[in-house]
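Take this structure first; my questions come after.
With one protein chain withheld, the remaining protein chains of the complex are depicted in position.
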Amino acid sequence: MNRQFEKTAEMVLFLPALLSVILTLAIFVFMLVFGLPLMKGGRFFELITGSWSPGHGMYGIQPMIMGTMAIASLSVFFAFPLSMGCASLISVLAPRGFSTFLRHTVRLMTGVPTVIYGFVGIFLLVPIIRELFQNGSGFCILSASLMLALLISPTMILVFMESFDRVPKSYLDAADALGGTPVQKLVYVIIPQARQGIWMGVILSMGRSLGDTLIALMLAGNAIATPGSVLDSVRTLTAHIALVIASDYESLEFKSVFACGLILYGFNALIIVMLRYVESKGTQ
Amino acid sequence: MNRLWETLIKAFSWACGIILLGAISCIIGYLFMKGAGVIRLDLIFGDTPPLDAILLKRQVLDGLFPAMAGTFFLVCFSVFTALPLGLAAGIYMSEYAGGSIRRVFSFSFDILAGIPSIVIGLFGFSIAVFLHRHFSDRIFPCLLISGLSLAFLVLPYIIRTTQLSLETLPARTRLTALALGATRFQNIRYVLVPQSLSGILSGVVLAVGRCAEDTAVIMLTGAVAMAGVPQSLLSSYEALPFYIYYISSQYTNPHELATGYGASIILLGICTFLFLAAFMIQKGLARRALYYP
Amino acid sequence: MPCTTHETMKENHIKIKVRSLDFWYQNRQILEHVSLDFTRHTITAIVGPSGTGKSTFLTTLNRLWENIPDAQMKGRVEIEFDGTFRDIYARSFSLTQLRRSVGMVFQTPNPLSMSIYKNVAFPLKLAGYKNRKEVGNKVEKALKQAYLWEEVKDRLHEKASCLSGGQQQRLCIARALILEPEVLLLDEPTSSLDQNAGRIIETLLLDLRERCTIIIVSHYLDQVGRIADTVMEFPLKS
Partner (left out) sequence: MKKKFYWISVFFCMICLGASLANAGSADAFNDLKGTIKIAGGTAHIPVMKAAAKRIMTVNPDIRISIAGGGSGVGIKQVGEGLVDIGNSGRKPTDEEIGKYGLKLFKWAVDGVGVIVHTENMVKSLTKAQLKDIFSGKIANWKSLGGSDKHISVYTRDEASGTRAVFWKKALDKGDITAKANFVVSNGAMKSAIANDPNGIGYVSVGHMDKTVSPVTLDSISPSLENVKSGKYPVARGLYSNTKGDPRGLVKVFIDYLFSAEGRTIAEEKGFIPSK
């Protein structure tokens, strides 16, 4: 009887786990099935390289892919040095009190709602960008990536910090014993030792910025054009979903939303695989 | 390395710290500067007496109350849906899963955790359309669909926190009850789960924050500009983050814009409160915060 | 170990028979071909340098090693219950029954974060005892056997963690005794305690010899001299 109960308990715990796995697959399958009409007959290539012009029967999402890439990479480009600086400050350079203060602020920042970054961005950042560059509306790649950089930095800083703190104390003592300054310790000992963590932080943040909807939707202008400069207005895959969801369910336009979903799913899977790869390399 | 370089690196780090602090204080300062003036009771209740509104005797037509109520019901529904599933799956992963099942499941949870919320929203939306077509025409994007989608969104976090809290228990705690003749399940129920409760709870509080904050999912699955306090799981609803998003582009007069700032401050307050609560519950928060997209 | 020759002679007094036991942890062999006998109502001390698999050996007697990842075992362990030797690794043998008949006490005291009373009564709860009065009696008896009753009888419902280290360890012994095990395994039970607390536990063990077969892993040769009837030195030489 006891054994029977144990078996049942295991089953009861197993089913939700299985359900969650099925859910992961179901999301993929849904995107695939709904997006299929656009991709049939080898048109997938056309879809991801073509441009968008529903009036002319063109549903390519290449401009959105480019827009997503541009915003995501630019935001990581901004966030990376910022995060390195802050993480170094917190782990090594700052006096204890300030370091603790900064550490708590960074943690707290991970809890700030995305929509608030977007809201303030519209009324504070966009006019500044518009006045500063005198070119365009201010709703552009630059505005979105700056805000996004601020959004992803806390995550990046926390990962960096954790990997800095994991450097064995004996290494640090060795550097101290040789008369190294804090900066030398940072540059020659900590950063080389924390390489794996730094990679993981960058990849993780890249994933977050690829998947973010609101900042791009609210600040990037949503124009359907392949970007030429950072002051151009662009539309990301995520914003495209949010904007086109409202159209006719039968239309090919609507189906393109699922192609976007599929590509975002793919990006995500790629990010996870990369994370795992970096992680496994580190533990070897 | 000469002195110049050292000074430069130091200066750079300090500059980064100051930029980060400056940026976040700018954002919050700006919000309060613009919105502090409207933080009054009538921001929430309009001209309806607060007690009547809370007891649902009268509708609030020009306050944030319906949006706050919508967010409250949404959070309750999705967390209570995700909690049993997430707990069970987390326990399974930590205590039972082994070998290839463990690898496959864990990979799949990583994927699920990383899926952009808009894609989850899209999934929820298509489920609603699918159900509407094939089952009942009473189903359309609504509180139920949003709640389920948000539950899908936070499910992997609850699984991960549960799993992590259980796995980090020291071996001696793990073996105590077993050595006394506890079965595997008794050990989980009487020792392991109670011991890791604080870790699990702080994860749950973070999940609540995430449900309250998310906009991308609900904008696809049933949040609307005006709906009043939701009457049932099958009705449309208003929500705080969606209201902020909506006002940001569609305000028609300065007063509406000011309520947008007010709503932002309230949402920020709620999220900060939840975050601090989670922090209090468990200090070793860093790891989970990393998986907070 | 040349056990086979004496087997018939000692058969009547033997409680545990271990035969050709091999143990690996993470593909490293810890125990090789161990064959041992343990005599009933005696205290057997296992001594030897650390890393020779003493603690591991204890866990093969109550199958606790099965909860340690990356561990593997081969061999046979038989324990005498009700006059017959039973293979504890046989499929038909209930694991929980085994753990209830073979108690174990660890190096560091590990009371659960609940009250003193609940800690001691915990194994009864696991075994499904419902009668409150019976549980109360058993708790009292176990605490008395562990020399703890007088010290805690007035504060049974306080947290176990406010007891001293030695008291906590005796609490763990009481907890192990409450199901009246026939074998008691102790893994360096005094090594985290001061000398006085250690001495109390030694006396206690000598007393307990009447009730069960005791196997103790110990680092202290003087302690072994004071209490052990038999001494086994690891690593075993075959």
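For clarity, chains are labelled A, B and C in written order, and residue numbers in each chain start from 1.
We adopt the following convention: contacts are C-beta pairs under 8 Å (C-beta built on N, C-alpha and C of every residue); 3 or more make two chains touch, one makes a residue touch a chain.
Everything numeric in this text was worked out from a predicted model, so none of it was measured.
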{"item": "Displayed chains contacted by the hidden chain, counting the whole assembly", "value": "A, B"}
{"item": "Sole residue of A:162, A:212 or A:232 that reaches the chain not shown, by the stated touch rule", "value": "A:232"}
{"item": "Which of B:25, B:168 or B:231 contacts the chain that the document leaves out", "value": "B:231"}
{"item": "Selected from A:80, A:119 or A:139 as touching the chain missing from the view", "value": "A:139"}
{"item": "Contact with the hidden chain (one of A:18, A:243 or A:274)", "value": "A:243"}
{"item": "Touching residues on chain B - with respect to the absent chain", "value": "55-59, 61-62, 73, 76-77, 80, 83-84, 132, 137, 140-141, 224-233, 235-236, 249-252"}
{"item": "Chain A residues that touch the omitted chain in the full complex", "value": "51-54, 63, 123, 126-127, 130, 134-139, 221-225, 232-233, 235, 243-244, 246-249, 253"}
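Quick note on the criterion: only the chains that are shown with their structure count from here on.
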{"item": "Chain whose Cα centroid lies at the greatest distance from that of chain B", "value": "C"}
{"item": "Inter-chain centre distance, chain A versus chain B - centres from mean C-alpha coordinates, in Å", "value": "17"}
{"item": "Chain B-chain C separation of Cα centroids, rounded to whole Å", "value": "48"}
{"item": "Inter-chain centre distance, chain A versus chain C - centres from mean C-alpha coordinates, in Å", "value": "53"}
{"item": "For chain B, residues that touch 2 or more chains besides their own", "value": "183"}
{"item": "Residue list for chain A, restricted to those that touch at least two other chains", "value": "2"}
{"item": "For the chain C and chain B complex, residues of the former touching the latter", "value": "62, 64, 67-68, 95-100, 103-104, 106, 108, 110, 112-113, 122-123, 125-127, 175-176, 179"}
{"item": "Complex contacts: residues of chain B adjacent to chain A", "value": "1, 5-6, 9-10, 12-17, 19-21, 23-24, 26-27, 30-31, 34, 84-86, 88-89, 91-93, 95-97, 104-105, 107-112, 114-123, 125-127, 129, 152, 155-156, 159, 183-185, 209, 212-213, 215-216, 219-220, 241, 244-245, 248-249, 260-261, 264, 267-268, 271-272, 274-276, 279, 285-287, 289-290, 292-293"}
{"item": "Chain B-facing residues of chain A, complex", "value": "2, 5-6, 9-10, 12-17, 19-21, 23-27, 30-31, 34, 81-86, 88-90, 93-94, 102, 105-120, 122-124, 150, 153, 155, 157-159, 161-162, 181, 183-184, 186-187, 204, 207-208, 210-214, 218, 238, 241-242, 245, 249, 257-258, 261, 264-265, 268-269, 271-272, 275-276"}
